[in-house]
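Shown here: the complex without one of its protein chains, the others still in place.
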Amino acid sequence: MTDAGDLASVKDADRLIAIIGDEDTVTGFLLTGIGDRTRPTDPTYLVVRRDTSDATIAEAFEHFTRQRKDVGMVLITQNIANRIRSNIEGYTGRVPAVIEIPSKDQVYDPRQDTLMQRVQRLLGIRDR
Amino acid sequence: MDMLTFNADNGYLEAVVRGLKASLLRRQDYTNLAQCESPEDMRTILNSSDYGLWLQNEPAPLQTQALYDCLMNRLVYDFRSIRGQSYAPLSTFLDYVTYPYMIDNLVLLLMGVLRNRDLSELLDKCHPLGLFEGIATLTAIHSPEELYREILVDTPLAPYFAECVNVHDLTEMNVEIIRNLLYKAYLTDFYQLCVERIGGMTGSIMATLIAFEADRRVINITLNSLETSLRKDERMMLFPRVPGGLDDEIIQRLGRADDLQAVAMALDLSSTYRALFQRAAERGEYSLEDQFLEFEMKLLRESFDAQFHYGVFYAYFRMLEQEIRNLTWIAECITQKQFAHASRVVPIL
Amino acid sequence: MSQRQVLPVVPSRMTLTQVKARLQGARRGHALLKKKSDALTARFRAILREIVDKKQRAAELLRDASFRFVAVKYVVGDELKHIVQESVERAETRLRVRFDNVAGVSLPCYRCVSGSVSTGPVATSTIATAAAAAAVAVARNDGYAEDMRAAGPVQTGVASVAQYRGLGRGGQQIAACREAYNEALLALVELASLQTSYLILDEAIKVTNRRVNALENVLIPRLENTIAYILSELDEQEREEFFRLKLVQNRKKRELARTQAQELRARERRAAQALRAFDMNSFEQALEPDAANTPSILEQIAGADADLLPI
């Protein structure tokens, strides 16, 4: 499998965790020390404010998932994921793993999560 | 004699502030707000208050951040209009009220400089009340020394810096330590302004408020540094000391405290804080911080009982800050569907 | 259809044995792959279920964490976010990837490692504080821990900002919030492992299933068909052989009958000649009834032939 070979090269260096989300969620996660700004213009987080356009979010998402090779995991809040759903569904890679997390002002809804949709279809669970 | 001369310059503003204070939300309003199902419901309730005007232009799904911005805009607007109409001693006093914001901004800028960030970007993040002159030239700053030479010396905070920080240490010192040192110097200076330069009723009332603020910081610094590598002598150095605050004995004990138990023992000597501490321990839901806020609100309310002094201005803005905190708390609780906690605010009036 | 599912082989005993051997091989391969697929599917199902659970748990943890953040904001104020965002320098919490092997598929296992990044030559040294990963981490990071101790006093200012965050106000809330987010992050990291495993397993299962299906639905039926074809061909050959034998036999029988009949007729003729020469009438009266009742051998053969060759 080609993936295994791809993954094996990760072992050497530890990977970063990128996050795209609203101000509070990002700040909360930054408290745990996941943020990285060693490249000043290229932080590993994107704060989505009211005036942030979908294009900016999509660009950041593509940047984290495809261009930056040191990202191992991309956290993205659900309401923002919904705005760039096509990009997320279009992303088929294994690393970085894209994880949808509930946004702070909405109760988590598994039905909107691309992954969970598939999982639940496979498990045959409906209407949870 | 405050009574006879105070109103000449400040009577109007004092009455305005009292009027504004009267329109702050009350316990009942908070109970109503806590019943809301969505931030939109909050808007309906708030529309009948002073905030109606501020919120009317917000797009329909009212977001917490938007709400916060509106509230903060109102605070800034209120402050600026009052500051704009004030005369000499009051205007100085009001400037002092904004120094905490300025300290926060400066620390933020300092942090940005230390990390080679683009300062003009940081400018947007500064609190509008803490802006100072020379901020426009900020983009040309590249090192902490430059920041000090070009900007800091012109700000009112320069003496504080000179007092507590060696310019060459700016790079090495922890910014949080700097922040606390600045705050300490600020409190001492503010105390001097109120008690020695303004004096009278203002002095006596502000002395209580500032002493409380200092005590709160002392206790907080102690509690928050218990499990960090902050040395005991450093901790002592950060304690703001003003007359009328905690006794020397308590301060010494807090400075030596190693754990929560020792803090509790030290505070046992002070009737006020012992009560707060115990109540915080008994009612797990309300933290010590909440107890402090509650006590502070009580002091602020009491300051409104006297007339012809500047304390009401300070008290009003502190109350407004508390109101913003409360409203954001309720809004957050509602958007996060934590309805049970929504009523857990510290009411102002 | 049936034509295509037959391998182009010469139907012979030899090929039959060969094809049978291939079928057996295919059956064994099918069974093995099926087992692998089952193993993967079992793991897959477990992962699926775990993903659902973990996702819910992470959601709850995150909910708790964001609520704690509200508490922090209540005490510290809104400017905290700027301070936190500005104090970000170098990631102190990172992911380390390890691999698990399930039925020949290597699944990544993420682990959260955190700790201050020392400025020494060991640029990537980390101390794992994450409780979940502690067991693995301790063994590996002992060396690092010593490095850290050595580098400890040197770290001042920038690196330990986080430690003193909220010193004057709300430090406890910040610590609690940080803890809550840490917990949520750990859950999310576990989830990330599961999710990646899920995707990889999904792929692996698909490949395996495709193989199983290929064996089950294409190769094995084709081999079976081939065997059946070969067998039927062989049967046909046998029948043809049998028929040929029968035909030869018949021909031989007919030949025999004809010669017998000729002999009989010749004998009759000879007998008649002898009778004519003898007293004809006395013999005719004695022989007539027998000759009329008994069918001739020729007639018997013709009847049997009609049965034998229904064409």
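We call the chains A, B and C, going by the order they appear; numbering starts again at 1 in every chain.
Please note the rule applied: contacts are C-beta pairs under 8 Å (C-beta built on N, C-alpha and C of every residue); 3 or more make two chains touch, one makes a residue touch a chain.
Basically, contacts and distances are computed from a predicted model.
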Omitted chain (choose from "V-type ATPase V0 subunit c", "DNA replication complex GINS protein SLD5", "Exosome complex component RRP4" or "General transcription and DNA repair factor IIH subunit TFB5") - UniProt protein name: "V-type ATPase V0 subunit c"
Chains still shown that are in contact with the chain withheld from the display: B
Residue ranges of subunit B at the interface with the undisplayed chain: 3-4, 7-8, 11-20, 22-23, 307
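The rule is short, and it goes like this: only the chains that are shown with their structure count from here on.
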Chain nearest the global centroid, as defined over all protein CA atoms shown: A
Comparison of A-C and A-B by number of C-beta pairs in contact, larger one: A-C
Chain centre separation in whole Å, for subunit C relative to subunit B (CA means): 67
Whole-Å gap between the CA centroids of subunit A and subunit C: 33
Junction residues of subunit A, two or more chains touched: 23, 37, 104, 107
Sites on subunit C at which at least two other chains make contact: 63, 66, 70, 73, 89
Contact set on subunit C toward subunit A in their complex: 45, 48-49, 51-52, 55-56, 58-59, 62-63, 65-66, 69-70, 73, 80-81, 84-85, 88-99, 105-106, 108, 110, 113-114, 124, 126, 162, 174, 177-178, 181-182, 185, 188-189, 191-193, 195-196, 198-200, 203-204
Sites on subunit B touched by subunit C in the complex: 68, 72, 104, 107-108, 111-112, 114-115, 117, 122, 125, 127, 171-177, 179-180, 183, 217, 220-221, 223-225, 228-230, 238, 287, 289, 321, 325, 328-329, 332-333, 336, 338, 341
Subunit B partner contacts - residues on subunit A that touch it in the complex: 22-23, 37, 40, 49-50, 104-107
